[in-house]
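Here the complex is missing one protein chain, while the rest keep their positions.
The block that comes next holds chain A.
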Amino acid sequence: MSTQQQEPETQEPETQEAPEDPEMKGAESPQQRRLDEKQERMVDERSESEAEAEGETVHIKVFRYDPEVEGKQEPRFDDFYVPFEKGMTVLDAVMYARDEFDSSLTFRHSCRQAVCGSDAFFVNGRQQLGCKTQISELEQPVRIEPLPHQEVVKDLVVDMDHFYDQMHAVEPYFQQEDLPEGELEEQRQSRENRENVKMSTRCIWCGACMSSCNVAAGDNQYLGPAAINKAYRFAMDEREDEEIKEHRLRLLEQEHGVWRCQTQFSCTEVCPKDIPLTEHIQELKREAVKKNLKFW
């Protein structure tokens, strides 16, 4: 027991303070850098508590609708005044409103770090991820609505079925059956090719692009930017055979495929992962033309 008690005593100065060794000190020492950062955070936290003491609040207006509750069958906006915290996101604000004011406030959220793609809302007239949008950058009152052009199920929850149907319609999975030549049993991708499809792999299926697309709103059968981007990811993958790529392009060059895009750039504007959606759609248009136009 005595040795175990001694251990933390000897280790404490090493972990809690900067070492005395001059070589480990200064700007080059990672520990020093971390300590400095910690100090900065402390300052941040102090200003945070100061802001709280001042009673700074954020005014949010949240869309409410619930077909099962009599008083909410007619859509309305509810006002919430949420105490502001430094670094507060739209998602933090609606979570606070739900936890502290109205537990019936309904919205999807999961990872809170722009990876799961659950919390795309229509914030101040723009499709944005709640967890990726800083309250401090928005004009107040912050108007939070469910995604447009999708049917509202309850409060901020929209029906995503159609979006998922479109995503699955482009067969978003690797279809190569044959293994490459040689002994390797893995499908290797060249670095150049990976770089080509890199941005398109970042899609998190949040549905912001589909919701922003004016054409998708008018044409329910249009695949939409997200699905076409998904198709791009596989059509441009060189590991798949030429026949598979042709099959993919046949899906895309239909009436409700790539040619519906009218280059409004709405999807590219709102994509929280900065995927150049319009560029990908345009590239697939060119591929489709190249496949069908033969001058020889």
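Quick note on the criterion: a contact is a pair of C-beta atoms (placed from the backbone, for glycine too) under 8 Å apart; a residue touches a chain by one contact, two chains touch by 3 or more; residues count from 1.
The criterion applied here is as follows: contacts and distances are computed from a predicted model.
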Choices "Succinate dehydrogenase, cytochrome b556 subunit", "Aminotransferase", "AsnC family transcriptional regulator" or "proton-translocating NAD(P)(+) transhydrogenase" - which one is the UniProt name of the chain not shown: "Succinate dehydrogenase, cytochrome b556 subunit"
Given A:Tyr65, A:Phe80 or A:Tyr96, the one touching the chain that is not displayed: A:Tyr65
Full-complex contact with the absent chain, from A:Asp159, A:Glu195 or A:Glu246: A:Asp159
Absent-chain contact - pick from A:Gln39, A:Gln176 or A:Asn214: A:Asn214
Those residues of chain A which, in the complete complex, touch the missing chain: 65, 67-68, 75, 124-126, 148-149, 151-153, 159, 214, 217-218, 262-266, 268-269, 276, 278-279, 282-283, 285-286
